[in-house]
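A protein chain is absent from this complex, but the other protein chains hold their places.
When the chains are written out, they are named A and B in that same order, and each has its own residue count from 1.
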Amino acid sequence: MGIVKRKSAYVEYAQAVPLKYCIDGDSCIYIQKGKCGACKKFCPTGAVDFDQKEVTETLKVGSVVLAPGFRPFDPSKFDNYQYAKLPNVITAMEFERILSASGPTMGHVTCLSKDEKEPKKIAWFQCVGSRDMNKCDNSYCSGVCCMYAIKEAVIAKEHLGDALDCAIFFMDMRTHGKEFERFYENASEKHGVRFIRSKVHSVTPVTNTDDLEVRYVTEDGELQTEIFDMIVLSVGLEISPEVSDFAKQLKIDLTPGNFCQTATFSPVQTSKEGIFVCGTLQGPKDIPQAIIDSSAAATAAGEILAEVRHTRTKTAEKVPEISVTNERPKIGVFVCRCGVNIAGVVDVPAVAEYAASLPYVEYATDNLYSCSQDTQETMAQIIKDKNLNRVVVAACTPKTHEPLFQETLVNAGVNKYLFEMANIRNQNSWVHKNNPELATKKAKDLVRMAVHKVALMEPLEEAELQINPTAMVVGGGISGMAAARSLARQGYETHIIEKKSQLGGQALNLYRTAKGEDVQEKLSDLIGEIETHKKIHVHLDTEITDVEGFVGNFETGLSSNGTEETLEHGIAIMATGATPLQPVEYSYGKDSRIVTALELDRKFIENDSGLKDLNTAVFIQCVGSREPERMYCSRVCCTHSVDNALQLKKLNPDMNVFVLYRDLRTYGERELLYKQAREQGVIFIRYTLENKPQVNIENGKLLVKTVDHVIGRTLEIETDLLALATAVIPNRDDKLANFFKVPLNDDGFFVERHAKLGPSEFATDGVFLCGMAHYPKPIDESIAQGQAAASRGVTLLARETIFTSGTIAETDPMLCSQCGVCVSVCPYSAPSFIEEGPFAEKAQINPVLCKGCGLCVASCRSGAIHLKGFDNDQIFAQIYALNEAV
Amino acid sequence: MEHMGIEPGRLQFSWVSSAESTKFVEVVKEVTEAIKALGPNEHFLKTKAKVA
Partner (left out) sequence: MSEWEPKIAAFLCNWCSYGAADLAGVGRMEYPPNIRVIRIPCTGRMSPKFFLSAIREGADGVWVSG
């Protein structure tokens, strides 16, 4: 990013895949001037090739997914922030690098001015290059900057301590993502980050220093100045001209903001058939939404290719497994240098030499990068040549690399469980870099412990399971139907289980989308396709009574009007949706003129003739959202109210329309609606949680009283309609969550596998989620997530069979005392009593359900349960090897 | 443990989620300090020496 100089031969970034060096042709002296070539001379493997040329290849494909991403906005052209001139005015992207452990300052927060001092006060300016038509053309909201600014402020405080002063200057704080509102609240309440609602006027350097004087106008019009050490510009996301030119070349329609034009009901489909889009080209978005989109685009691309699935798959050749029975352990130890990551601290050759002296070790060596493909091949060859039957790799962490090395073992014909890793990078060289001597000692200890353990490892089998190619979708709303449609289009039998007597869910109550499509028309098209699809079976008025089984083979009990049936399926998708809050404040229920947002939609759907005769309409936002008992933003209501305000203006341009809001959260290109509403005279008045609007009915008049912060006065509005933007409440179903062993958060939304990287799946295998059961979201995002859940599900269904883990518990019926502790203690219901035969009433463990946690092993009073791969003797071996004397 | 003559402080428990690396480091430091304060463990070692 140009914060510090980079060598001409470089690795893109520390976690780059593949982790290989490349040469920057623009700065390489050899490429530019024909001199030097030192890298070629010194490279021991001859990997440097200066003659590589760009080659053009032609691929024949059935569908295309566009995911070119964004570029951060360049604030150089803004003269009021003087980014280009002042060293301590930086972009948020540059600040991310400063916070990063692999960044130019090794994660130490310092100013970029020559003194490199630690900042004491940092300011963030929001909406730089977003929501701005004066200084740039980006009128949309970039959607992610509020959250990243808060995150950066909190992390900066973690790095430099609470004394660091962090101030965020903003217009509307837009923390509409899952768990974001709480983060915002904590940043303010616990971490003391200051939030200042103001657009900054100018920045000037303090004479003879690199400090910065900020002039800004507060909400009540007062001009303030404050001095900061560092200013971070929260730059927006934009599509680069290269990408938009490319899109135009493909004849794909773009929006005014240069994002890809998509329809609400087909959010990843471009205007050109067969070409799909995901990520920020579809619209500015954060990581979870980009991941959802990418899964959705994958499934959409797959739907049109479903017929040819598996036609061009290459099968890997299987190497027959060698038997190690009755063979003494012959251990190979590979100590990895990981470039300089390990070798820079730990004396790797000494560790390898030491390893060679350990019992049963036949071979020990060190590798530069054990994970590189050529090293993998060499290792497999060594294992074969030396007849090794146990392997220890001392390298990074088994959490990321164990599967890779196990694969190497399999390729050499060795059972993959005859393997152990010693974590000498993440848990050694990286954390003890100032203590090479002790780090080397620790590495030797860890290697010794691993060697002692691996000597006792036994080959383990993995059970192979057939997957039932049937899917069950719980919930027949928009996202559930989108998931079912994707699954069915890819050839899988799909059952939709719906509690109510019709499909459609909350979408049945919606009038139109933010893009102006008629929801009821599009919804009936979707329902029509669902009802007529041969592979989709709809179960209405149906409840789930019981779930047995596990990934690939679930058996779910269904009850419908007294009839019971059992459905066998391989995967399940939770799409249980949400409902609007029934408000108890603002006099709701006392007057027919006070309605919820969905009740207003109903009036629109039914063409209520009374709407156009209204003189005044008032919207109140955040009814039940962003409050202590419901600390989340309902995400959809701002856009919904703004759109309905515009609809009212359309019916009657003379109508007085007021929107009372806390922060207006029309993220992405929804911002254009907000702009349009202001242009058409909709009046937006901000209120605070401490000073909510008051609603009174006096002599038949409906009166709304609120404080206007800009003019500092209390206003009283007499209105004919009051629409309450009520919170979105998940259809919390603890029973269902329990059936599938999936977690719910305090608010009642399901908790996904990973907040960023696994938004549409659960930690439980074979169970997925989508729609508002995950978090409140508009139709386009619900459909994308429905497709995403289907996509994740297909990755399992398409495999046809799965292997279970080998590291599971096993009982020894001879020792079992039938006490039943394992049966009651297991969180996965894996142990049960044998029903008949010689060992009747003894405990047995279902290898498919067992997750290998070892709870039963530790609780077994008879010592009758063994945990394969982590058995007592194996752990004892590690303990015995703690001290060198043994 | 006391019954066997082992200082209870030699056994430490904690709960750290996989995202809490900062907490992990804090706990490592605390645990190390606590055990350092107890001095070398001298129990059972003699018996072991005899056996060995």
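FYI, a contact is a pair of C-beta atoms (placed from the backbone, for glycine too) under 8 Å apart; a residue touches a chain by one contact, two chains touch by 3 or more.
Bear in mind that the values here come from a model prediction, so they are computed numbers and not experimental data.
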Point to revise | Residue of A:Cys136, A:Leu212, A:Ile717 or A:Leu867 in touch with the missing chain, whole complex considered | key: A:Leu867
Point to revise | Options A:Leu237, A:Cys622, A:Ala677 or A:Val857, residue touching the unrepresented chain | key: A:Val857
Revision key, fill the gap. Chain A residues touching the chain left out here are 101, 106-107, 397-400, 423, 425-428, 430-435, 438-439, 441-442, 445-446, 449, 807, 851-855, 857-859, 867, 870, 872, 875-876, 878-880, 882-883, 885-886
Exercise for review: Would you write out the residues of chain B that touch the absent chain, in ascending order?
Suggested key: 6, 9-25, 27-29, 31-32, 34-36, 38-41, 43-45, 47-48
